[in-house]
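Missing here is one protein chain; the remaining ones are kept as they sit in the complex.
Up next, subunit A:
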Amino acid sequence: MRIGDAKQTYEADEAIWTTSTQKFWFGLFLLFLLVFPFMADSYLLYLGCLVGIAVISTTGLNILTGFTGLISLGQAGFMGVGAYTVAWLSVNTGLPFPVTLLLAGFMAAAVGILVGLPSLRVKGLYLAIATLAAGVFLHFIFAEWESVTGGMGGLSLEPAHLFGWSFQSDFMMYFVIVPLAVLMVLAAANVFRTRIGRAFIAIRDRDISAEILGIDLLRYKLMSFALSSFYAGIAGGLFAYFYRVVTPESFPLSMSIFYLAAVIVGGMGNLLGGILGAAFMTLVPEALKLLTSALTPFYPNAPVFMSPMLEIIFGALIVGFLIFEPHGLAEIWHRIRRFFHLWPFRN
């Protein structure tokens, strides 16, 4: 039940967490993230890192597609730009990894601005096709610009180093990926408390009245593209350090669709939705595989039946969620929260 949350200052009312219950749960969640790598086995640790990378990239795409209303199928391409930037810098220069990661973000942002230029004229599905074309184009560059990208063989890189530590194991990478993911989601939450985030949503909801309020459409659309691909670039850079090999096939076009699906399943225009969507899309296929191996002792034929079925079950789950909760996983979460706000007076 929610009581006694009257505010005395506007500052308190504008905070991200407005009640002490929310602060408590968030603190508990952070504690869980901190303790998790010490408890988890290597497989869970690997999944944790993957979810962290997916959360960063999905949050980026959510800023662009969910909040600004610009559909993009170029996310894998932007991630690739980030990954190749990190790989190239680490092979050819001795820059420490925080610098290469940052440069990966800026490089991807620059490419994002370029790809976003048509967005003033091209909207909706047409923009989806334009960004898809950009993704194909980037993929082509990754494969063919051999002197820089290493062609189809790709680039291999050394583990990240900093202050004598080597981030070779998943355990060490976890402490790079997950804190970055938390920070970047919080930064995105901050943006949507300010005029810039409001301008993004205004463009999504009704661009003509955004213009009448003095919002320069091109400037803010490009800003959204830049911010979104910055996130993708960082995610791609982390991907490069995590797998330590980058090839054109690391970032197939289906990956762009994967992230768009994560945004939609989680809840468009909802940061929590982006997190839930990223976790769902990463973990459900793994859970289905686990289910298969759990069934094998009872039904020895389970792998034969299940392995072709996994994709279908996964697809059916997505369709099911969209039918029963079109606003995404975030809405389910909100409904649970609302229930406890009023509990036990109403149920």
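Everything that follows uses one rule, which is that a contact is a pair of C-beta atoms (placed from the backbone, for glycine too) under 8 Å apart; a residue touches a chain by one contact, two chains touch by 3 or more; residues count from 1.
Throughout what follows, contacts and distances are computed from a predicted model.
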Fill in the blank from the handout: Among "4Fe-4S dicluster domain-containing protein", "Heme exporter protein C", "Oxidoreductase" or "ABC transporter ATP-binding protein", UniProt's protein name for the complex chain that is not shown is "ABC transporter ATP-binding protein"
Practice task
With the full complex in mind, choose from A:39, A:125 or A:212 the residue touching the hidden chain.
Solution key: A:212
Handout entry: Contacting the left-out chain in the complete assembly, out of A:123, A:161, A:198 or A:334
Key = A:198
Handout entry: subunit A residues touching the omitted chain (full complex)
Key = 10-11, 13-14, 187-188, 190-191, 193-199, 201-202, 204-206, 208-217, 223, 227, 269
